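The complex appears here minus one protein chain, its other protein chains still in place.
Chain IDs A, B, C, D, E, F and G follow the sequence of writing; residue 1 opens each chain.
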Amino acid sequence: MNEDYLEIAGRRFQSRLMIGTGKFPSATALREAIEASGSEIVTVALRRVDLSKPDDEGILSAIDPERQLILPNTSGARNAEEAVRLAKLARAAGLEPWVKLELTPEPRYLLPDPIETLRAAEMLLKEGFVVLPYIQADPVLAKKLEEAGTATVMPLGAPIGSNRGLRTRDQIRIIIEQANIPVVVDAGLGAPSHAAEAMELGADAVLVNTALSDARDHGAMARAFAMATEAGRLAYRAGLGPVRDTAEASSPLTGFLEA
Amino acid sequence: MNEDYLEIAGRRFQSRLMIGTGKFPSATALREAIEASGSEIVTVALRRVDLSKPDDEGILSAIDPERQLILPNTSGARNAEEAVRLAKLARAAGLEPWVKLELTPEPRYLLPDPIETLRAAEMLLKEGFVVLPYIQADPVLAKKLEEAGTATVMPLGAPIGSNRGLRTRDQIRIIIEQANIPVVVDAGLGAPSHAAEAMELGADAVLVNTALSDARDHGAMARAFAMATEAGRLAYRAGLGPVRDTAEASSPLTGFLEA
Amino acid sequence: MNEDYLEIAGRRFQSRLMIGTGKFPSATALREAIEASGSEIVTVALRRVDLSKPDDEGILSAIDPERQLILPNTSGARNAEEAVRLAKLARAAGLEPWVKLELTPEPRYLLPDPIETLRAAEMLLKEGFVVLPYIQADPVLAKKLEEAGTATVMPLGAPIGSNRGLRTRDQIRIIIEQANIPVVVDAGLGAPSHAAEAMELGADAVLVNTALSDARDHGAMARAFAMATEAGRLAYRAGLGPVRDTAEASSPLTGFLEA
Amino acid sequence: MNEDYLEIAGRRFQSRLMIGTGKFPSATALREAIEASGSEIVTVALRRVDLSKPDDEGILSAIDPERQLILPNTSGARNAEEAVRLAKLARAAGLEPWVKLELTPEPRYLLPDPIETLRAAEMLLKEGFVVLPYIQADPVLAKKLEEAGTATVMPLGAPIGSNRGLRTRDQIRIIIEQANIPVVVDAGLGAPSHAAEAMELGADAVLVNTALSDARDHGAMARAFAMATEAGRLAYRAGLGPVRDTAEASSPLTGFLEA
Amino acid sequence: MTITVNDQARDVPEGTSVADLLASLGLKPQAMVVQCNGDILERERYGATVLHENDALELVRFVGGG
Amino acid sequence: MTITVNDQARDVPEGTSVADLLASLGLKPQAMVVQCNGDILERERYGATVLHENDALELVRFVGGG
Amino acid sequence: MTITVNDQARDVPEGTSVADLLASLGLKPQAMVVQCNGDILERERYGATVLHENDALELVRFVGGG
Partner (left out) sequence: MTITVNDQARDVPEGTSVADLLASLGLKPQAMVVQCNGDILERERYGATVLHENDALELVRFVGGG
């Protein structure tokens, strides 16, 4: 497998599982999950310091920058300008110029805004950022972003945190077929089988957060997703068999007295 | 995980992936698959010797009885009596008295006969066999077999060799909920995600054959199924999150300027 | 359409929608539903008279025997003998010798018992009844019942009253392909689209109860199911198009300036 | 039902089934389909006259403008400007100023371009057109179009002509929940059950073309879609029951001797 | 004398017919089935059938069912 | 003189009107749209509109579409 | 004398044992099961078991199966 790496913007990763760091009950739980996931890319958000909690270390204490690329997202931004400002703040804080572009205007389903996302992507690219945009499973938009120069596209499987799985399967399949950049299925993957299914379709990676923070045992669930993601990738490369309408005997069809 | 073993008829197994040995292009390919699968239970069939091929070593040469329990199936039997006869032949050949009971009257879909299967199970149990019956995903039949004393039930996900996946999901869920013996999902699982899905539902094990023999790279596919099966089991034990109708933010919902 | 009738045991019906009469809030609501459904076959159950409610007219008052065949079911029977006794009581009450055979041992999912159902069918056939058995979507069992002489098979789409729809689609498809007697999809159909889907697959009829008694407007829902059932049948006969992996333009693909 | 009409841009329609006129084998077949569908809105395309076939009457001969609103689409346009030009040509030809906005850059899946579609919609609205845009099942884009002033949104169920059905069910559900204008499910609906399903979800109408032109009997299939569309609408208004995880008996649960 | 109706003991006068019993219970004969000591009783025989000590009657009727 | 119709060059006599042209092409005016040099021509003006050298006409009509 | 092996008639010399037969057929005894006239024959008895006229042998072995 060491031949099969994920390459984004010229950088290589062995792991195809990205982890979001939200909603974990403790820094320990998060550390356990990251450790068990083997993930090399973890996402974080930026928010104002709460002056009433000066001792709050923030999330970085749970991440080992030697082993994980810290990918700041633009959650909370209401438009392209705020997204760019967030990306610059993250860069100023010493992170690499990578950004998960996330523009989700309404809070009920947190679905991405295709127009504003494309506009923000173009602005961020001008500023020299490596852009990984979170989008609807919209093949035409995915192609426009690729042409604009984004490093990946990150189509959703289902709404963030819904655990509904790959509800956009048909569209993801088309995006993968048409893409020349890595396709990372993000949002809605609630079980390892969902991650495996995305990888079997030919996705290059998956990003998971809620399914891990929801688990009773965060480390075990992270490990489960890591195995399922690799399993799906292995199967994609090993060649899945055709889906058949009828049976195909796995034992000889002859009656055993007919040799 | 060494605490979490599969127990069938008082015997413990670490692996929850069983492998069928049919349709592999060569003994080498089969050996590769078994090796990579880490499987501890492999199924075989019994057929008349082809006198024109005396050198044919048969399948056992590909199996290491130290590491895998050889589970003979009753494929080819047309009724309970023939199934019993096959089981006895296998036992006479030196195998342990375990049998995968398989009575599939019609060749197009190879679906199991519920009446004859129950009758054969009762006969085999009287003869002292450990019986693992292949059945429709029929919760009432599964319960009758458990009450008769079978060691497991092996409901199908889809027709043998169809690679269609867990098409009987609803019924499998009920069988698992009601069973006091291991539930092994057999037939139709065509991708690692299918195996993971079955395990996430709470199945105790899965059996796969065609998905492996169909693959270009048999070893890699076997490894993929092994990882996915373990991933599904891990996730089942770690506690999957609820499926939600709406989003649940993984980043704080506050705009980033609102702290 | 008057050419296309449903024939069961030599008797012809224009309607392919059968109605169950349970759980309606009032006799009026039931009458409305039956009227709007255009149904020609309605099922009823048999129970002991409640001596404390002598005025209870029973269900028959809501049914017009001139327009609907009253089909008694054997619900409540715990075994084949009780099912036969119920059928005889219904016949003694003046109903025609038709019976919906229903043997559902456990109350949580009310799934049919394949062994006892086949046994009861054989007993009822000997007694001269026209037998319509409620069964799991088990193609082998369906074939055995057909060979025993039942007038139809009634495989379930999902558990009674669950409104889950055609969860057994793959198996129903096989039953239809192999059957020489009418296939009536019974149980679990919760929306008109479910009924249409069953008919599009080639089912000969559907039976619905809970979806109607659950509705706010019983008459409207019954009419909706009647229309959807006929629509599905019409489409099955008119020839559905193939499911395609890619688009097929419905407007000329030429740019409009290229003629 | 005459109380329940579809209202678009202040105009009322009894039928909730719109018909596309492409790919019919003959004007007669199309007339049959329109007649049987009871449709009040039919779409057409604009193309250059083929000077080698001066007698070709064009499609309008098959449509009765007294009974159907002729809705020209912008298929063939490569960008917003061409779409506007097409709309103006249609209006100049004497049609009402309604347009089905369709901008599908790539021919394999014919998926709509979200950016260009929004831009074209704004231009057409300035020109005084009633705009019905064909879009991905993207709730954020749908909301933007509503805010821009389009008369409806027409999200796709699956690629045009694919007959795959409501593969975007989750997203359509959200669009319906959030929309204040009619939601018309367009493209991919290949069977009456698909149309019924969309209407049961609360869609205001559906548009069908390929499923009708694919049929052996165009009139019968059109009638089937008309019935299923109305059935789905009726059921939506009558109140569908809840989907349950377990059974809910439709016959009294008491054994019949316990009453 | 004492008989049982749907497993409940009841005292009825000597000579009571099935028809009398149903009437006394306020039950209409139609759309009901009567079993007497396990045998189904044809409706036309309700009047002629006189009950005896310890007779066990089973009265059933149709209810809504799916 | 020479004009173009749907991008094909055609010779027509001086003084030819759009109506004349359509007639010569065997085309019925109804259910067709004519653009002349990019501008849409109202149907009632077909007769009065005389063509000039190098005029570019665009003739379109409705076809089946989804 | 004549026996049948998997339903095929074969001539074998008087006194042939099952072990002799397998050897003559080029078959290795292990991983094979022999039935003689319907009864399963333990492997250790192959040598001692002498065949008689009309004996019916059934030779089966394991093959790949799911």
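Assorted remarks:
In this section, a residue touches a chain if its C-beta (ideal position, glycine included) is under 8 Å from a C-beta of that chain, and two chains touch if they have at least 3 such contacts.
Quick caveat: nothing in here was measured; it's all calculated off a predicted structure.
Touch, as defined at the top, links the missing chain to these shown chains in the whole complex: A, B. Contact with the undisplayed chain is limited, among A:59, A:111 or A:142, to A:59. Checked against the full complex, the candidates A:15, A:73, A:117 or A:229 give a single residue touching the omitted chain, namely A:73. Checked against the hidden chain, the listed residues A:41, A:174 or A:207 yield one contact partner: A:207. Interface residues of chain B with the unshown chain, by the touch rule above, are 249-252, 256-257, 259.
Although one chain is not drawn, its touching partners on chain A can still be listed: residues 20-24, 30, 43-49, 51, 54-61, 70, 72-73, 75, 88-90, 92-94, 160-161, 187, 207, 209-210.
Assume only the chains that are shown with their structure count from here on.
Across C-E and A-G, the chain pair carrying more C-beta contacts is C-E. Spacing of chain A relative to chain C, judged by their CA centroids, is 46 angstrom. Averaging C-alpha coordinates per chain places the centre of chain A 73 Å away from that of chain E.
Residues of chain B found to touch two or more other chains are 20, 22-23, 45-49, 73, 75, 109, 111, 160-161, 164, 209-210. For chain G, residues touching at least two other chains, in rising order: 6, 60, 63-66.
If you check each pair of chains against the touch rule, the ones that pass are A-B, A-D, A-G, B-C, B-G, C-D, C-E, C-F, D-E, D-F.
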